[in-house]
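Complex shown without one protein chain; remaining protein chains in place.
Here is chain A:
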Amino acid sequence: MFFHIVLERNMQLHPRHFGRNLRENLVAKLMKDVEGTCSGQHGFVVAITGIENIGKGLIRDGTGFVSFPVKYQCVVFRPFKGEILEAVVTMVNKMGFFAEAGPVQIFVSNHLIPDDMEFQSGDMPNYTTSDGSVKIQKDSEVRLKIIGTRVDATEIFCIGTIKDDFLGVINDPASV
């Protein structure tokens, strides 16, 4: 799920950036530093949408750098255990398939794919029901439930399932 939240960060700025454009420099550096990063607590920082407040700077002993506490609003993407969302399938193999929902990767193991779907190898590996009516392959859109998350220093990785009511393929690229 995407959220709009306020975060705070201490920004260190070199004295050469002081002057009329101090604020712009600070904001530009903030965007460069945090956009695209990921933390376990807040998820992926997608975009900064506004600055709430820039506090008083504090000179660092010995270096001349000044640190400013900056409060900013941003759009973050944070997946939760138990959340249901839609994702695009990126890779299919006999272990299961990988899907992507925005910046996050989700793996669905073949144990968590309904039992009536069989793996078919070939140019376009896929999972298909015995009657061929439902097919999961690269670029399919699926609705899945997140059942586990693993948080890395710079990435969040999820485990999902489609073995539940109202989950599974919502759009098959081959049929349109």
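Note that a residue touches a chain if its C-beta (ideal position, glycine included) is under 8 Å from a C-beta of that chain, and two chains touch if they have at least 3 such contacts; residues count from 1.
In the analysis below, contacts and distances are computed from a predicted model.
> Pick from "NADH dehydrogenase [ubiquinone] 1 alpha subcomplex subunit 13", "Putative DNA-directed RNA polymerase", "Ribosomal RNA-processing protein 7 homolog A" or "Ubiquitin-like-conjugating enzyme ATG10" the UniProt protein name of the chain that isn't shown here.
The correct option from "NADH dehydrogenase [ubiquinone] 1 alpha subcomplex subunit 13", "Putative DNA-directed RNA polymerase", "Ribosomal RNA-processing protein 7 homolog A" or "Ubiquitin-like-conjugating enzyme ATG10" is "Putative DNA-directed RNA polymerase", the UniProt name of the unshown chain.
> In the complete assembly, which of A:Cys38, A:Val92 or A:Val169 touches the absent chain?
A:Cys38
> If the hidden chain were put back, which of A:Glu8, A:Glu100 or A:Asp116 would touch it?
A:Glu100
> Identify the residues of chain A touching the omitted chain, counting contacts across the whole complex.
Residues of chain A in contact with the hidden chain: 1-5, 35-38, 41, 44-47, 49, 75, 77-78, 80-86, 88, 100-103, 141, 143, 146, 164-166.
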